[in-house]
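This is the structure I want to talk about, given as structure tokens.
A single protein chain has been removed from this complex, and every other one stays in its place.
Let's look at subunit A:
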């Protein structure tokens, strides 16, 4: 990373592309934004940082016409603007790519690009649309297959389609809300290249992320929100990750030593608590599935699962938690085969599950926070003694979970989708840790969390290990895996390429395994 290259000073007298003045947004019981000023200059990548719930997504939703500000103004090219819909914002050159994509899965890439666009030719044939899409892709240098159906695309490809959708509509400001949370490192590099080309032509990008290294690498300036207010705007070259973290939280963040075992912590058990015996799982949507996977998890240890996303991680976590049954082989918990058991049976055994896509499988977004918080314990006292569901006890349990998760909630009756992304993640994680007496399957547990919250989350996982639970930690962050795991297994195209001990571990070997090459000693 060469910080010197990135010094950013627009020529004097340059007008900002967008100017926010005194923006405020209040939700019942929450100040989401207050008195926020922000200027985005042509040619810059402007990072927006802040803790979970600091108001980043809300601010961008205001700028793109999804929400309307309660106070303040949006000024574009010197004129005050008000956007009632995202369409009006895009007409003014402001487009956003959300963390949860809004593409029509059953349509082709070309159809998605042309959907709801005034410049789409009337009565155009498929071939015409695909040609136009190819031209656009070439013009913006994005690698896209115009004829492919969206549901067949990888996450990275879908994101490129979203970006092209925005760029094709002549956007001058592109807003990306946590774009790299779901990308592989290679895809992230590809994205950064495209962003640099985009701003080189005098456009601008607002980039929201919790990954400080990445923000240091890609951004020119950084603005920081705390509690809905803007705390500071700095040149990136004057910043370092440590100081950014302090600005965001308002206090020092001390990273814990995670591998250290506390005094009196549980020892790694001799007998495994959870065993996968030659398990195969067919894939759902053109993914990899699992092929003859055998794994042993002991109580009191953390088993890391490394690998590029999409190599069977989803199937692995699902088969380990009873959400999906194995097509062959068996899952054994405490020596007992779990054949025919569903996810509720696994949970009753003390197996918690932080799923990889909280919004689609871990939560019912339209139902209340209470309903979602009690999803694991609704079936037992105190929530429903004798089958009678007691809303008051449910509320009390929800409050207990939210307090442990350090999420402030003004109204437990509101739909859980109103919580910020990171707060949803915290809630799901605490809910699962409560029941994980025996095993916790954690898929990307720190996804979407701010730096402070990641540290807290990992500390809880370590405490769970010290209390004698076995933990499977699925992650793409090698650093996180190295920090926590006792052993690391590498997943590639649905197979376990090898399991290595963290104590005498060779990072290069892990890299090779992740790329699909078998460890040298295993080659025949």
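Please note the rule applied: a contact is a pair of C-beta atoms (placed from the backbone, for glycine too) under 8 Å apart; a residue touches a chain by one contact, two chains touch by 3 or more; residues count from 1.
The rule is short, and it goes like this: contacts and distances are computed from a predicted model.
A.B. asks: Of the options "Simple sugar transport system permease protein", "HTH-type transcriptional regulator CymR", "Cytochrome c domain-containing protein" or "Amino acid ABC transporter membrane protein 2 (PAAT family)", which is the UniProt protein name for the chain that has been left out of view?
C.D. replies: "Simple sugar transport system permease protein"
A.B. asks: From the list A:128, A:232, A:291 or A:343, pick the residue that touches the absent chain.
C.D. replies: Per the contact definition at the top, the residue touching the missing chain is A:343.
A.B. asks: Hey, which of A:371, A:456 or A:475 is the one touching the hidden chain?
C.D. replies: From the options A:371, A:456 or A:475, the contact with the absent chain belongs to A:371.
A.B. asks: Could you pull out which residues of subunit A are in touch with the chain that's been left out?
C.D. replies: Counting over the whole complex, subunit A touches the hidden chain at residues 66-68, 80, 82, 84-85, 322-323, 342-347, 353, 355, 360-367, 371, 375-376, 378-379, 384, 387-391.
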